[in-house]
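Pasting a structure here, questions to come.
The other protein chains are all here in position, but one chain of the complex has been omitted.
We call the chains A and B, going by the order they appear; numbering starts again at 1 in every chain.
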Amino acid sequence: MDEQSESPVLGEVLDWSEGGQVASRARRAPVRGRQSRAEALAWALFSAGGFVSAVLLPINVAVIGVAFAAGWLPDRALAYSRVLHLARNPIVKLYLLVVIALPLYHWAHRFRFAIHHQFGIHAKRLAAAACYGTALAGTGLAVWAVLRI
Amino acid sequence: MAERTISLKVARYRPEHRPDQYFDEFDIPYREDMVILDALNHIKDELDGSLSYRWSCRMGVCGSCGMMVNYKPRLTCSTFLREFYPKPIVVEPLENFPVVRDLVVDMTSFMQKLQSVKPWIIRHVDPPMEAGEYLQTPAEVEQYKGFSMCINCMLCYAACPVVGRDPDFLGPAVIALAHRYNMDSRDQGEAERQRAIAVDWGIWDCTFIGECSVVCPKDVDPAAAIQREKVAKTTNTMLSMLLPFGGHE
Partner (left out) sequence: MKEDGGPRYPVLVRTPSRTWWLRAGPYRRFAAREITSMFAALFSALLIAFLFALSLGPHAYGRFLSFLGSTGMLAASSLILAAVLYHMATWFRLTTHIVVIRLGGRTVPRNAILAALVVAWLAVSAAVAYFLIWF
């Protein structure tokens, strides 16, 4: 048997008590109630954003992005007066907010986990704050833009 | 006629001799009907009796023989050599678990996680004995039956990168088991189990990579179970926030 001081492996035995850590976590008093609410809300936004990104984004990107730049749209489609008139409609404003804001929360949620799982950066709270913060900022900008029109 | 052989590269870990993991190569006589477990038994019986590994039923129902075969988590009793012949096969212990010896991994964390979700029927009110047995329609059974097929082989843990990154992550099998009981019409313990799984190291750590369901030998679909628990928890939370008496947390 290797000497205690030389074997790196025995040191890892002491690290490997996360079975115990799991058990003690389960015994800890639930501050979790509040935490879980925030996570549920984040997941609800992520889910809604995922559906908007899947159902609404393709056609919007295809028309406003690709078709316009490729010259396939009729001239009046994105004309200033027409777009201004449309964008002043409250229903259109709501639609714009949905199409702009929800995908941001979808990205924020995915990126927050990518930071931890794929980039290996363990600053969980900072990552969450940065990601959702960016999404909130984007939402704020979108609201401001929509109100100015 | 020359006997056909196939080469197995087997991971070894014997801390009483060496502190690191190394590989031994063995040439196994090959037959069409052999599985990896047969090859390992051949090694132990004829070539190197010191090889350590777990197995039991040899028919894919006990969940003991999970290992990495060519870098994928497989049951060695159900993986045929002919799938790889004539190329060499690499056999390693299950990923994301600490290695105790050779191909044997330490399951302590898994066992403790299993218990933490209370995998049994929880009743707040027990009906009297005279009421007789619980009755379940086939439709009610179908709601949880798939998730009850888990044999605790831990292939899903080996396939899940989140388990690798977060060793505290409850993991696919454990959350699927919690879901199995939440979906059982005889059970009344959903609120308690949600407290155990709706946590940072529970359902919220899962990013629906989906590999757990791909490697599951029993088609349990743990990924679906986890996402459905997310939906359930989110719905409960939204309801309890919007309605004064709605939902439960």
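Keep this in mind: a contact is a pair of C-beta atoms (placed from the backbone, for glycine too) under 8 Å apart; a residue touches a chain by one contact, two chains touch by 3 or more.
In this text the structure is predicted, and so the values were computed from the model without any measurement.
S.K.: Which listed residue, B:Val61, B:Met149, B:Ile209 or B:Met241, touches the chain dropped from view?
M.R.: Looking across B:Val61, B:Met149, B:Ile209 or B:Met241, the contact with the absent chain belongs to B:Ile209.
S.K.: For the chain left out of this view, which of B:Gln112, B:Gln136 or B:Ser240 touches it?
M.R.: Result: among the candidates, B:Gln112 touches the missing chain.
S.K.: Residue-wise, where is subunit A in contact with the chain that is not depicted?
M.R.: 7, 9-10, 12-13, 15-17, 19-21, 23-24, 50-51, 53-66, 68-71, 73-74, 77-78, 80, 83-84, 86-87, 96, 99-101, 103-104, 106-107, 110-111, 114, 118-120, 138, 141-142, 145-146, 148-149
S.K.: List the residues of subunit B that touch the chain left out of this view.
M.R.: 13, 15, 20-21, 71, 95-96, 98-100, 106, 108, 112, 139, 142, 161, 164-165, 207-211, 213-214, 221, 223-224, 227-228, 231
Rule of thumb we're sticking to: only the chains that are shown with their structure count from here on.
S.K.: Per the centroid of Cα atoms for each chain, what is the distance between subunit A and subunit B, given in Å?
M.R.: 30
S.K.: Taking the complex as given, what residues does subunit B use to touch subunit A?
M.R.: For subunit B paired with subunit A, touching residues are 15-16, 19, 98, 106, 108-109, 111-113, 116, 161-162, 165-168, 195-196, 198-201, 204, 207, 230, 233-234, 236-238, 241, 249.
S.K.: Per the contact definition, I'd like the list of subunit A residues that touch subunit B in the complex.
M.R.: It is residues 1-2, 7-9, 12, 16, 18-23, 25-26, 30, 32-33, 35-37, 39-41, 43-44, 47, 110, 113, 116-117, 120, 124 of subunit A that touch subunit B.
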